[in-house]
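Below: the structure, in structure tokens.
Left out: one protein chain. Kept in place: all the others.
And now, subunit A:
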Amino acid sequence: MNGILKREALVKWAPLIVLLVLILLFTVLEPRFFSVRNLARIAISSTPALMVALGVTFIIIMGSIDLSMEGTVSVTAVVFAFAFLALGGTVLSWAWLALPLAILVGAVVGFINGLVHVKLRIPSFMASLAMGFVGTGFALLLTGGDRIRVEDEVFRGLLTERWLGFPVMVYVAALFLLIGWFIQAKTTLGRNFYAVGGGEELAHASGLNVNRVRILGFTLAGMFYAVGALMAVGRIGIAETATGNNFMFMSITSVVVGGTALWGGIGGVWNTLVGVLIVNVIGNGMVVIGLPGYVQDAVLGLLVIVAVVLSTDRKSISFVK
């Protein structure tokens, strides 16, 4: 009994411990790592990834998987940039409407994603992967391969305006993190995600509309991807087809490393926050201590395996397929 308790506690806190150990390690190796400047750098690189990872967290809690984030991010970023420029090019004009529009576009993409998955009964990974390609293609169609610059100073204030050494986008991300937590812990929708992930049959037998929950989940994820896209555009001031690149590996790695179980029912937004930070601390720390960038991916890949090994009692499941 005691052993089980210890194991549970270890599994629960392992990601946070890993994060703290990493921070300590890099700080010892290179004290500049722990400067406000560098921490802000980590925070900036984490924010778009965190938004995307939050979105996919809900999907993974449901026991599904969403691989459409790269396409969704690209298409929302591009649509946002076009609308923003067309409506006046500054947040102080009607162009602010482009912000909710982008989130709406994300929601629509997610909604279609969910519909395809649920109504056509296509496994979520396949449906979303396909939708992701559609999104990327659509973004390319819109831009014709061009980059669109968004140079409005107010919008770019997300990055340039700093409070206590951290840019505004970090605080905005914190707000969305809280929203994500609220949805997860305090709403019926959040509870339904866990119910579907923990036992779909049972959720159905309790009168839950499982299909509706799934579609709403994908819609919500799409909205978070859109927020991620806005952050990404705010960060570099450019929207293009490649805006979405790397988000898939980054976000899913983060969710898994954070301790959310791939078969659903376990985990949450705080796990994802820790996971995103682990991934970005490793990325940043390796640069700071002077290791070549390409080692990063290898380390992250290993980390995913370690995370899954640690977080699961693999004797009890037959997930090994």
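Convention: contacts are C-beta pairs under 8 Å (C-beta built on N, C-alpha and C of every residue); 3 or more make two chains touch, one makes a residue touch a chain; residues count from 1.
Heads up, the rule we're going with is that contacts and distances are computed from a predicted model.
Not shown: a single chain whose UniProt protein name, out of "L-lactate dehydrogenase complex protein LldF", "ABC transporter ATP-binding protein", "Na+/H+ antiporter subunit C" or "Spore germination protein", is "ABC transporter ATP-binding protein". Touching the missing chain, out of A:208, A:242 or A:287, is residue A:208. The omitted chain makes contact with subunit A at the following residues, 1-3, 186-189, 191-192, 194-195, 197-199, 201-209, 265-266.
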